[in-house]
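Before anything else, here's the structure in question.
And then subunit A:
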Amino acid sequence: MMDAGRHPNITLMTYSEVEEVSGYIGQFKVKVRQRPRYVDMDLCTGCGACVEACVFKKGVPNEFDEGLSRRKGVYIPMNGQGVPMKAVIDEDACLFLHRGKCVKKCMDACPTNAIDFDQKERLVDLEVGSIVVATGFDKFDAARLSAYSWGKSPNIIDGLQFERLSSATGPTKGEILTAEGIKPSRVAIIHCVGSRDENANRYCSRVCCMYALKHAHLVRDKTGAEVFEFYMDIRAFGKGYEEFYERVQEEGVYFVRGRGAEIVVLENGKLQIKAEDTTLGIPVAIDVDMAILATAMEPQTDADHVAALFGLSRSADGFFQEAHPKLRPFHTNTDGVFLAGTCQSPKDVPDTVAHANAAAAEALVILDRGEVLISPTTAMVVEERCVGCGDCVLVCPYSAISLLNSKAHLNSALCKGCGTCVATCPSGAIEALHFTDQQIVAEIEGVLAWQ
Partner candidate 1 sequence: MDYKNVLTTCVYCGCGCGLYLEVLDGRVIGVWPAKTHEITDGKLCIKGWNIDGFIYHEDRLKTPLIRKDGHLVEASWDEALSLVAEKLGTIKAESGPDSIAFLSSAKGTNEENYLLQKLSRAVIGTNNVDHCARL
Partner candidate 2 sequence: MAVEEFEPRIVAFMCNWCTYAGADNAGVARLESPANILPIRVMCSGRISPELVLRTFREGADGVLVMGCHLGDCHYSSGNHRTIKRIPLLKSLLGFAGINPERLQLEWVSAAEGPRFTQVTKAFVERVRTLGPLSEEVAA
């Protein structure tokens, strides 16, 4: 991320959202809505003086710490380590922007006068040759499965919250503590929360096994607590993963083979994990101080909107659909638009890096080559027959057809050759090349020659 931020050919557009995409491979027009940051990016040095000065002591929950700590109205994202390392003012938290009343100490504190409350939202038009969609995933909300008592005890946390707990920049400076501020003596880790579950997502989220093993290792290492892993299968498929699994086993972690079925918050505040140990064939109930849920990766909640924006399709699990599961795993059906990372499917870090590098390389290939090969299986308008009714314009999923001088006009760079326009045109003014009516009729006659 740091390298990307520094690269002279990369412009980071933070606080921005894509509003509209038109055009096609090699010539996309992208309209970006850039929200005001209220901090001049050129002037801000990321010194953090404004954050210190901000009078909003109470603050709001810090999203980077998964709500385990609080931050002020002005802040440097990711606990001061974001890229770019510049301050931002949160409209909803800043006392001045939110309530209209504040002494604005931040302005006094800033040594470069970077704070600018007059910044306005603006629309930026970009022309680009290729697009990489890397919108990431959403965390499964464990409250959707009532058996896990999500929200009923502060000691039931998910994997990302544990990551913050054990991080040196986190709310506890890396100490693993329960909500009561003491080291836990027994910790449960529950796999497949929201994954491989007919009541939530059927797919495997792929990363949870390994991070759950890492969490077990960290708990053992930092606290010496007893750790119980409730798992169905351990999927340690990557390089060095199986070895790590063995090492965690050797560290004395208890592995209970069976889905963690229920978490009961006991009257004394402790948590009781109920499960079936399928290797012993008996139900078990284990009392612990802390439960860590390995929650599933899910598609972003606005994935449908993003899909419509970029002309993507989505697979049954809701993630963006790649053009081919094996041979074109980061291409989409819209030429020039690529997928990187977990917006396509759950992935761990090495896979995401590989996927993203591949997508970036493919995106560059297009720009470098300067020309594109398109499939010959496209539609073709026979202008003399066209009466300009425009049904084909409505029908095309790729906006490849427009009306030009009252005749259908096809942009064959956009056309994917589905032929829906051909079936719609009442006057036979569009032909599907390689799937013409004549060719299909010949096939019909051919197959029906069978008696």
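By our rule, contacts are C-beta pairs under 8 Å (C-beta built on N, C-alpha and C of every residue); 3 or more make two chains touch, one makes a residue touch a chain; residues count from 1.
Candidate selection criterion: all candidates are chains of the complex that A comes from, given by their letters.
These numbers were taken from a predicted model, which means no experiment stands behind them.
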Selected neighbour of subunit A [touch, this complex] from 1 or 2: 2
Touching residues on subunit A, where the partner in the complex is candidate 2: 311-316, 321, 333, 377, 395, 397-398, 416-420, 422-424, 432, 435, 437, 440-441, 443-445, 447-448, 450
